[in-house]
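The complex appears here without one of its protein chains, the remainder shown in place.
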Amino acid sequence: MADKLLEVKNLKTSFFTHVGEVQAVRGVSFDLGVGEALGIVGESGSGKSVTSMSLMKLLQYPGVIKEGQILFEGTDVVPKTEKEMRKIRGNDIAMIFQDPMTSLNPVYTIGNQIIEAILEHQNVTKQQARQKAIKMLELVGIPSPESRIDNYPHEFSGGMRQRAMIAIALSCEPKLLIADEPTTALDVTIQAQILELMRELKEKINTSIILITHDLGVVADLCSRIIVMYGGLIMEEGTAEQVFYTPKHPYTMGLLKSIPKVNKKEKERLIPIDGTPPDLVKPPTGCPFYARCEYAMKICKEQVPPYFGVAPGHRSMCWRLHEDAPAHEDFIKESNRGGTHG
Amino acid sequence: MSEQTINKALWENIPKENKDAEVISRPSMTYWQDAWRRLKKNKLSMLGLLFIFFMVMTAIIGPYVISHDYSTQQLQLANIPPKIDIYKVDDATYIYMHSEYKLFNVTADGLLSDKIKETENDLTNRKRVYNIDGNEVVLDYSYASKKVEENPDGVKFKLFMNGEEMKVYDSVHNKSYVLGTDGLGRDMLARVIYGARISLLIAFIATVVNFFIGVLYGGVSGYFGGRVDNLMMRIVDIINVIPLLLYVILLSVIIGSGLKSIIIALGSVYWVSMARIVRGQVLSLKEQEYVLAARTLGASSMRIMIRHLIPNAMGPIIVSMTMLIPSAIFTEAFLSFIGLGVNAPLASWGTLANDALGGLRSYPYQLFYPSLAISVTMLAFNFLGDGLRDALDPRLRK
Partner (left out) sequence: MAKQLNPNDVLLEVKDLKKHFVSRHGLFGQHTTRVQAVDGVSFKILRGETLGLVGESGCGKSTTGRTIIRLYDVTSGEVIFDGVDISKVSQGEMRQYRKKIQMIFQDPYASLNSRMTVGDIIGEPIDIHNIAKGEERQKIIWNLLERVGLSKEHANRYPHEFSGGQRQRIGIARALAVNPDFIICDEPISALDVSIQAQVVNMLEDLQKELGLTYLFIAHDLSMVKHISDRIGVMYLGKLVELANSDELYDNPNHPYSQALLSAIPIPDPDATKHGQRIVLEGDVPSPINPPSGCRFRTRCKYVMDVCKEVEPEFIEISPNHFSACHLNTVNK
């Protein structure tokens, strides 16, 4: 990680609804290097999507960034106005969304939408923009782009639309691409195509990627570093190998245990994480995961654990890692399970 | 890393049972409670609701509270406006001079008592002489027919008391008839309130009738779909192209004009929009998984309709009902206005407006109040409908 492209410091985002303040993101810090692919994994309500929307400052009412800094190339984007943000969006930071059916405008052609994005941010003629759009469509693997550029979104299949979305997002050569569940709405074989494409693009153009997903398989596929979020906080952060093979947080362990192993012969019972995620209107005073954690101690209920560095670049928020904490056999066993090797 | 020492007791394990992982902490709130909460936030809607409540209460209770009857005619007291100019005869005696050159006894704060009989009526010189408390009051209305050179100010009449010209003493509110009287001396306030009764009654009955026909028709059409739906919707199209006016005229010919024919006319035409809304809702709702679930459980069509489809379509139905009421009020007013409405002495806002037309230039107030009632009521319903649309929209539910 040579240069830091993005640095998020103690980000707190809340939604002020009638039931009270929903503290969706409760103090998240991480950074992202140039050309790095970071995966943010979490379930619904973990705050992963709100984090990404905060980065783009695209929060819908009643969402507000309450605290923290988002340093993009060293400058904080939090105090920036909507007008200044518009210059950054699309140009420096681009985003692709989950549902390719609704994220393209059905009344304009695919080409129109790419050209518009290019003209918005770059000083080129319409003809040049069109050439560029065709090149982008070719890049994302759309066959015969010269003719498909004039198609409307409904003439594209789901996978093709997601490709077109990626083409739009990459058309201005953004430094950062945020992909919010880009393959969730797609079929498995199409998902494989898109993941393959994203891997290729990552190598071809040196764009940093933040991939937000609930699917551990998808991040394992694409990302070198992984953040696991739960209850609005980062539970664990590390390289893909660290997180998958030596998980240091009970939540990560739980996630890994709850997915079936395809390559295993004998049928073994899945080990679910019992209970449901916390209500972020009244977030727990201690660790957000304590209620569902099998290693929970009294302190977990009362105090939010600090981050414990367990290896270079690997940190985890769990009291069990405290040096005074009593050793728990299963915890140690689980943290050396070696992911799906086991 | 914070490395303060931690109390040993805190390192104890918590058993699983004590962790309440399945507890729901938020208070229970039904769809309607939630909608009401959101409606309450909308000031205009609440104002509209308040006004509608006030209007309905007035229409129900009003006629029993006010002192005048809506149908009693007092031809002597015709066309008295809500604001009157009075002249002072002496400290205890005031007179009101009506624009039809009639004099009335009145109190200083505007309570009318009776018409004063003239002692002498000089038709040739256009003068009337009255004797009030021993004072000779002369009304000279010859000015109205004088030429412009002789009457540069355009005065229509002059009042003289004992030879001296009288000046307007005060302009006071009509205490006897707060909104004045109409051409037959009936109290306008009583008639507007009574008109509210008729207008709102017609609107509500028409809406309720529309609700039942529309929900049934649209529900059946949407639920069965296919050819049934196609046929039923073509019937709707046909009904929709018959002009309402033609319809009412035909109905009036057959069953006579009046309350009944208006209600039948409105009830038999307006349901088409309701039917379309319900049909659209049912078409989309019947593919929802909870309806499929009910079908796999063996629920009858009737049960699915009543327990699943209609309750979930209720939001848009209520919104369109609130929007239907003002248009029913307006249509009723319009029909009454052109003479196809209720018969005298019954009064709706439309007939009141129609009655006022004849004397519009002299007595504009007679048109103003019923029109005001129509407009404000329609506005109130529209505000309420708008607010309900927002409050009942499931997409806004958070």
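Going in written order, the chains are labelled A and B, and every chain counts its residues from 1.
Here is the rule we go by: a contact is a pair of C-beta atoms (placed from the backbone, for glycine too) under 8 Å apart; a residue touches a chain by one contact, two chains touch by 3 or more.
A quick note: this is a predicted structure, and the numbers were derived from the prediction, not measured.
Novice: Which residue, B:V129, B:A294, B:I318 or B:L346, contacts the hidden chain when the whole complex is considered?
Specialist: Counting the whole complex, the residue in contact with the absent chain is B:A294.
Novice: Pick from A:P100, A:G232, A:G254 or A:P305: which residue touches the chain that isn't shown?
Specialist: Touching the chain that is not displayed is residue A:G254.
Novice: Touching the hidden chain in the complete assembly: which of A:S144, A:S157 or A:T285 does that?
Specialist: Considering the complete complex, A:S157 is the one touching the chain left out.
Novice: Take the complete complex as the reference. Which residues in chain B touch the chain that isn't displayed?
Specialist: Residues 22, 24, 26, 28-31, 227, 288-290, 292-300, 303, 307-308, 311-312, 397 of chain B touch the chain that is not shown.
Novice: Contacts of chain A with the missing chain: which residues?
Specialist: These residues touch the chain not displayed: 43-44, 157-160, 187-193, 195-196, 214-221, 240-241, 244, 254-263, 265, 267, 269-274, 276-277, 292, 339-341.
As a convention for this text, only the chains that are shown with their structure count from here on.
Novice: In angstrom, rounded to a whole number, how far apart do the mean CA points of chain A and chain B lie?
Specialist: Taking the mean C-alpha position of each chain, the two centres sit 56 Å apart.
Novice: Per the contact definition, I'd like the list of chain B residues that touch chain A in the complex.
Specialist: Counting only chain B, the residues touching chain A are 1-2, 5-7, 9-14, 16, 19-22, 24-26, 37, 398.
Novice: Using the touch definition from the top, list the residues of chain A that touch chain B in their complex.
Specialist: 17-19, 274-276, 279, 281-282, 290-292, 294-302, 306-309, 322, 324-326
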